[in-house]
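All protein chains but one are shown in place.
This part shows subunit A:
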């Protein structure tokens, strides 16, 4: 009897801890791309129409985020951010104009 009660109690506590974490997760309208070690992470991102993507440069070297004819960031020094809201569906290939071997893709559905 006593052990059963204790187990029930534990389950209730676990649920109470997990619940707020689950609801706080993933704001569908905001996504992030990190630049680490000369790589866009994730390299490919699938998002819904209207999503705002924020790129953050976490390298010691400046980078840019450029998609020909679509968007172009200023030079991002360490910890600088660039945001763009995608209002048209399609595939957006982009790259760093300083280190063109760095490429990424945003797919907007």
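Everything below uses one rule, namely that a residue touches a chain if its C-beta (ideal position, glycine included) is under 8 Å from a C-beta of that chain, and two chains touch if they have at least 3 such contacts; residues count from 1.
The rule is simple: contacts and distances are computed from a predicted model.
Chain not shown in the complex: UniProt lists it as "Metallophosphoesterase", one of "Putative aldouronate transport system substrate-binding protein", "Amino acid ABC transporter", "Metallophosphoesterase" or "Sarcosine oxidase subunit alpha family protein". For subunit A, the residues touching the absent chain in the complete assembly are 37-39, 59-62, 68, 74-75, 77-78, 93-95, 97-101, 103.
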